[in-house]
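Missing here is one protein chain; the remaining ones are kept as they sit in the complex.
And now, chain A:
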């Protein structure tokens, strides 16, 4: 198998492209080495690194070198001069970086020769070109007459999306195992047969679910090859399974898995973020598509068309400026700049010329004019490239204005509403203001979609897979129940009154967390500063399970002195006399940088100096904090425990305990946020008094998925079976050592997950105060035995979706 060297300016770009390509082939992929970035995190390329990458993946079959642009090409050429092994054929290809890499990886995995892989990679734009209808190059591999077919079959595609990327990869791999020449043609479209060893050509076939494809084969193993293809098609390329069917009881299994097939015809809406809300529907505008080509404007029409552009641009600029005037700070500056972009003379002049000279319609003229500017910005990279989303925003607003459509993006409302959308992009969901957006209803999506996860994080009720939601008239009042998935359109006054009462109802927590059969689970509050103590007290929290101390340090140029810290800590301790307060030492780094402790220029801050590790660099800071905690604890009557964040080893735990002992602090614990800590929890718990699971970071590190990357939200889900098994590991250690193990991450606030955690053996749950009532209510409705049984089933689930639906089926009373 050939090796592939990937040369890019940006390690992130290269890694993402490689990840994308490897998704197609899994473990069977070719050896790939990345040479991206120059020394010390510099964006650029390094010829020596390129030479090393080529050597690393060197194989007698050869090495294909994929490059992005500019210096990447020069560095790759230069690298060839540094190579010593002249026997290994090395080929630099002008193939497109992303598509080419994908095609190359798939072909290489099938054992194709260097030349074949290179040719395939170079032709990899074909699917896109065909799709966009700008394919004017017939040299590329593509439709061509098949071999004299000895055997052929016709089969209908069963999987939901037909011959898309992954099935294509499976098909190519399957076919390459046989001594046979295989072609595929789409019977519906009547297209010519294409070679089945060419992923790009197969993608160009455009075969969808229900289409019949004709597969022909010639050669010694023609029949076997056809059998293999047939088997793949019949199995729906592995995309037909409905996860949950096995593990989930009947009433729940009837819900189709929305993740896999949003077009599934049966099954109702699914509640994915609990809560009840009432409000008028505001529909998320459909995204704007590029305006369709239109006949050239006559000379008479052009003057008026130009005026329309100017009027639309001015109106958009005004609207943006109005919006700017309603906010302050950075948001205001951005809106002001965006407003100016709308009337930029260069942009408007360009659009005007396209109308006057070429007779384009105003909307096409604006679209194209912005397109030109963004392509320049994109090539320039850096700060200019970061402005592209703003430019697109401006473009969409002007074009929407010209077409008389509502401005795209989240609706700009001053009154509360229920948002209805086909689907929400993570970026849109992140901008939702929970104060205004009372509930979210989407046509697509599933229980573990971005929308669901982010809605739960925001505490906004959400229902997904509501197929008819877009048919509800804009402005209609609806009641949305994010627990059951029920949507009531145009409810009676009585229904609204009941719902409003219900939605306003804060389920009170009586101050003693327990299950139906009286098993005690301490329900504690997370407290981020002395100012949030009141909310915790009001919610009847049994104490504080996580007192974050970052507030003391944020906005400080230097570390605060001991006295200042003592005063702040005492305010929290004083509020909980006789009750548990677990204070966590400074957790800085990664997404919480602090000028005086965190390192700059870390290539990967989430894996860098953060959490307890900052104490390596600033031991005095930790000592002053421990001293302040000891003084504050002595002065108040709270039952104070101290814990360290981000522990990875037993040695760190021992060190932390000994430092605490130096200050007379006796109840000492650690946070279990790394897989390392989870699987060595038994050893760690032998040296500390308690442990607390930070599920957000534990999910991030277990799934190797950056918490801050919206696209990875599906992986960063505490319902992921892998994360649940990590938690189980830590809980088992707690049971074995008789020491308490709590949870203070996002997971504790999800009532359903809270019950699973209790089933796994967690002894306390700490959450934002507003979640206490809901969690307490659910716990009181189930026995600890039910929790244990559900937990045992859920950790064995095949996916996060199955885990959650199973838990719901087992624990929520109908």
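By our rule, a residue touches a chain if its C-beta (ideal position, glycine included) is under 8 Å from a C-beta of that chain, and two chains touch if they have at least 3 such contacts; residues count from 1.
Note that contacts and distances are computed from a predicted model.
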item: Chain not present in the shown complex, as UniProt names it (candidates "Multiple sugar transport system substrate-binding protein", "Thiolase family protein", "ABC transporter permease subunit" or "Dihydroxyacetone kinase subunit L"); value: "Dihydroxyacetone kinase subunit L"
item: Full-complex contact with the absent chain, from A:56, A:77, A:390 or A:789; value: A:77
item: Contact with the hidden chain (one of A:307, A:379, A:490 or A:531); value: A:379
item: Contact residue for the chain not shown (choose from A:1, A:38 or A:796); value: A:38
item: Where the unshown chain meets chain A, residue by residue; value: 9, 37-39, 42-49, 70-71, 74-75, 77-78, 375-376, 379-382
